[in-house]
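Of the protein chains in this complex, all but one are displayed in their positions.
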Amino acid sequence: MGLNRKDLLGVKDLTVDEIRLILETAGPMKDIIGRQIKKVPTLRGKTVINLFYEPSTRTRTSFELAGKYMSADTINISTSTSSVVKGETLKDTAKTLEVMGADVVVIRHAAAGAPHILSKHLSAAVINAGDGFHEHPTQALLDMFTIKEKKGSISGLKVAIVGDILHSRVARSNIWGLTKMGAEVRVVGPSTLIPPEVEKLGVTTFTSLEEGLRDTDVIMVLRIQLERQQKGLFPTIREYARHYGVTAERVRLARPDALVMHPGPINRGVEIAPEVADGIQAVINEQVTNGVAVRMALLYLLAGGGNPHEAIS
Amino acid sequence: MALCEKAVILDADGIRRALTRIAHEIIEKNKGVDSIALIGIRRRGVPLAERLARRISEIEGKEVPIGILDITLYRDDLTTITHQPVIHKTEIPFAVDSKTVVLVDDVLFTGRTVRAALDAIIDLGRPEAIQLAVLVDRGHRELPIRADYVGKNLPTSKKEIISVYLTELDELDKAVIEVDTA
Partner (left out) sequence: MKLLVKGGKIIDPANNFSKAADILVVGGKISAVGQNLCADGAEIIDAQGKLVCPGFIDMHVHLREPGLEAKETIASGTRAAARGGFTGVACMPNTKPVVDSQALVEFIKSRAAAQGVVNVYPIGAITKGSAGGELAEIGDMKLAGAVAVSDDGHPVTNSQVMRLAMEYTKMFDLPVISHCEDLDLVADGVMNEGYYSTVYGLKGISRAAEEVMVARDIMLAELTGARLHIAHISTAGSVELVRMAKKKGLKVSAEATPHHFALTDEVVGSYDTSTKVNPPLRGTDDVKAVKEGLRDGTIDVIATDHAPHAVEEKDVEYNYAPFGIVGLETAVGLAFRELVNPGILSIEELVRKMSCSPARILGLNKGHLGVGADADITLIDPDRQEIIDVNKFASKGKNSPFGGWKLTGLPVATIVGGRVVMRDRELVL
């Protein structure tokens, strides 16, 4: 069985079997990254276009490496969405990429739903590399891969996602994925940064970091954006760090073998203390490696087989 | 697809004898097994490699390293097949450099699987030599590839299906000719 879909737009639409397949395919891919010759010929002659409307070194590089390790031709297009009025519309960009014969288009965009627009106008596979506050499915998949690798299984684990849940696509994708895989998910943050009715996604909400971290197996720390403070969502960075910064002392409230994760880039001393980020429980660097493996798996699953689009009637 | 057995090529004893002979041939051809490593091609090459390693150890009193190779990522037909194959791990717990690698598979047909396996092994390092052992060679090569060790040479029609069953994966040991009745 393969992934019976043209695109990866979000974790919300994935079945448990599909998530398992992606994570299981990522394992052999990770071995390739560990070899001296980090290349397989699988996607020879295929074109992967990284269409980034938001600055992102980390995710873009990860996709680029994944494509290159799989022998695809990767092209990066970085544009700014700061001016909506000038420049080409997303629809026209999609049509251009279509005639250029892209096989996979990876899109990062500040507007939720942008990958869905692209997908409508493209026969190529579309991978959502983060859209607004909506989803960042590959991040959640690499997080799940990392947890599974370290813990053996995701089911039954207590996972706390800490920080700005309201504006976090990473949080949303992880909530969908982790709950599907049987984890008990908590979201922790100031009430101004908790999205409305988030409990309906199957999570428990905590405003106290201490209570939220107690007995957890995984602490997932989110990056806090400075502009949230400027919009008045919390008083100062200092107060945020004091109440919601993940310190070594607070990590001790979790289980002794708890993992500390962060999608990066990290604000040391703000959402995470330096000694925690560099500590023995942190798996932040593994997340980066696993990101490449998971993205290789997705490139294979979406573009590596015959004509995956035939599956879509 | 509904498969119907037409003829048995090798029964359990036949497979056992063929493997014993191949084990002897490997030892003889390489003048011992000091630099030998066996790599089984998933899936049925894997139990065959394990059996060969056991025979060699019984004969020579030396353990040869065994690896498992998944060639999916190297296949040349990924864009033409309808069902995308699931990728499994390649597990080769030794360096292939300077080894004489004996690739093991159940059936040699077009040679395309072996071509993929050769590429996959070369991406892992630079072996001294690569040899090929198969249980059945059914002909119809599409690439200039030949086996060094063959359990049974069998002229076939291209439409026939040759299947190998091994107790590690199946109910019993046998190699058979099958036809698709559907």
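Going in written order, the chains are labelled A and B, and every chain counts its residues from 1.
The definition used in the following text is that a contact is a pair of C-beta atoms (placed from the backbone, for glycine too) under 8 Å apart; a residue touches a chain by one contact, two chains touch by 3 or more.
Values in this document were obtained by computation on a predicted structure and should not be read as measured data.
Undergrad: The chain left out here touches which displayed chains?
TA: Result: the unshown chain touches A.
Undergrad: Of A:63, A:133 or A:300, which residue touches the hidden chain?
TA: In the full complex, the listed residue that touches the missing chain is A:133.
Undergrad: Out of A:33, A:65, A:111 or A:288, which is the one that touches the chain we can't see?
TA: A:111
Undergrad: Please pick, from A:2, A:195, A:212 or A:263, the residue that touches the omitted chain in the full complex.
TA: Checking the options A:2, A:195, A:212 or A:263, the one contacting the hidden chain is A:195.
Undergrad: Using the definition of touch stated at the top, determine which of A:38, A:91, A:252 or A:268 touches the missing chain.
TA: A:91
Undergrad: Taking the full complex into account, what residues of chain A touch the chain not shown?
TA: Residues in contact with the chain left out: 12, 84, 89-91, 109-114, 116-117, 131-135, 169, 172, 195-198, 200-201.
Throughout what follows, only the chains that are shown with their structure count from here on.
Undergrad: State the interface residues of chain A toward chain B in the complex, per the touch definition above.
TA: Listed in rising order, the residues of chain A that touch chain B are 1-3, 21, 24-25, 27-29, 31-32, 35-37, 39-42, 297, 300-301, 304-308, 310.
Undergrad: Please output the residues of chain B touching chain A within their complex, sorted ascending.
TA: Checking each residue of chain B against chain A gives 70, 73-74, 78-90, 119-120, 123-125.
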